[in-house]
Every structure is written in structure tokens, then in C-alpha cells.
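Here the complex is missing one protein chain, while the rest keep their positions.
Up next, chain A:
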Amino acid sequence: MHLPDGIVPLPLALAGYVASGLIAWACLRRIERKPDPRRELPRAAMLTAAFFIASLIYLPLPPVSVHLVLNGLLGAVLGWFAFPAILVGLLLQAVMFGHGGITTLGLNGLIFGLPALASYAVFVLGRKLSRSPRSDALFGFVAGAFAVAASALLFVLLLLWQMPAELDSALEQQALRVFVIAHVPVMLLEGLVTATLVALFVRIDPALLVRV
């Protein structure tokens, strides 16, 4: 779900950088308002490194195996740090593995980062409404599944928007349909994993989740 270099025209790539830059700036402002913003840094970094590695694990989803995105969980765990952490993760993926791209870093930041922030909001709202372990897991599921669905939708919309104008519109719609259907099991899987993890954290170490 990473947009590579070469697909996106210059104006859109620049717009992606501007939008991502503004959102990252707003997130950093929020973080810097805390009494000791640097205290949060090692926690965010260790967890980002762990997420980076965890997203390389392939889960069996017959007939294929898929890797997790975990941006919903990232939102629920890192809160405002989720967006800068995703930008850092994407930069490292582009440099180390060639996933994504340099010109598309801003757009990829929006594809993964916006759903992570939305999941953070969903999760916080859910925990404010109810504090039972079951509702925590339920909102974890919603946050995890929603983040992947939103990322997939943003990705495919950006990709199809940039395809040549001559592309058959029926084919375009079919591609969109196939992509969305293919991501439904991934969405459910991601929701399931996020719900399991949230339920575990609530029981073992609630400090791992964002404070409400």
C-alpha cells in the first residue's frame, strides 16, 4: 500500500509534502505542550522500532499470507506521536528497503498517518464512553479495522486518480472493487489483532495505551 516514486506528478507530490508537513507540525506542537516532551521520545522510538519489526511479520490468510499495517494500533498506543512516527517509519522503509518513495513520502504519510490519527480519536472516544474490557477490545477492533480500510481506500483513490486519462473507466471501477474486496479479510485480521493486543495491554500494562 505504498505509493512508489514515478507514479505521482510533481504538484500532487508537493501537495502531499505540504499537507504531511502541516499535520506533523500540528502533532509536534501538541507534543511540545506537554511538561517534558523529550520524556515521551524514547517510548515513541522504542515502540516505533517494535511496530516497524512487527509489521514485517507475515500472518497466514489462506491462500496467501499478509503482513500487518498496525497503524490503528499505533494511533491507540502513541496518540499524537503516531503521525511523526509513521513519517519516520516510511522514510526508513524508503531508504532501507526501497518501499514507498522519496517524492511520495508526504502522500504515503497521509495514507497511513491520517487513519492512525483517526483511530486514536476513535479509541479515545470509545474509552471515554465505556471502560469495560469488552468495550476496550471492541474499540480496538474498530480502530484497527478502520485504519486499514481507510489506508487502502486512500491508496487506491490516489493511485487511480493518477492513472492515464485513457484508462477504461469500467476497468478502473473493477480494479477498485477487487482491491476493496481483497482488503476486507486483511481489515478483519488487523481488527482482530488490534482487539487482542488492546485487551492484553488493558490487563497487563494499561500505561502502554494512550491516556484518556
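By definition in this document, a residue touches a chain if its C-beta (ideal position, glycine included) is under 8 Å from a C-beta of that chain, and two chains touch if they have at least 3 such contacts; residues count from 1.
Basically, contacts and distances are computed from a predicted model.
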item	value
Name of the absent chain as recorded in UniProt (options "Na+/H+ antiporter subunit G", "Cytochrome c", "Spore germination protein YndE" or "Cobalt ECF transporter T component CbiQ")	"Cobalt ECF transporter T component CbiQ"
Touching residue (missing chain; options A:A24, A:V69 or A:M187)	A:A24
Candidates A:A85, A:V124, A:A147 or A:M187 - the one touching the absent chain	A:A85
Options A:L14, A:L125 or A:A182, residue touching the unrepresented chain	A:L14
Touching residues on chain A - with respect to the absent chain	2, 4-10, 13-14, 24-25, 28, 31-32, 37-39, 41-54, 56-62, 67-68, 70, 77, 81, 84-85, 87-89, 91-92, 94-99, 101-103, 163-164, 166-168, 171, 189, 192-193, 196-197, 200-201, 204-205, 207-208
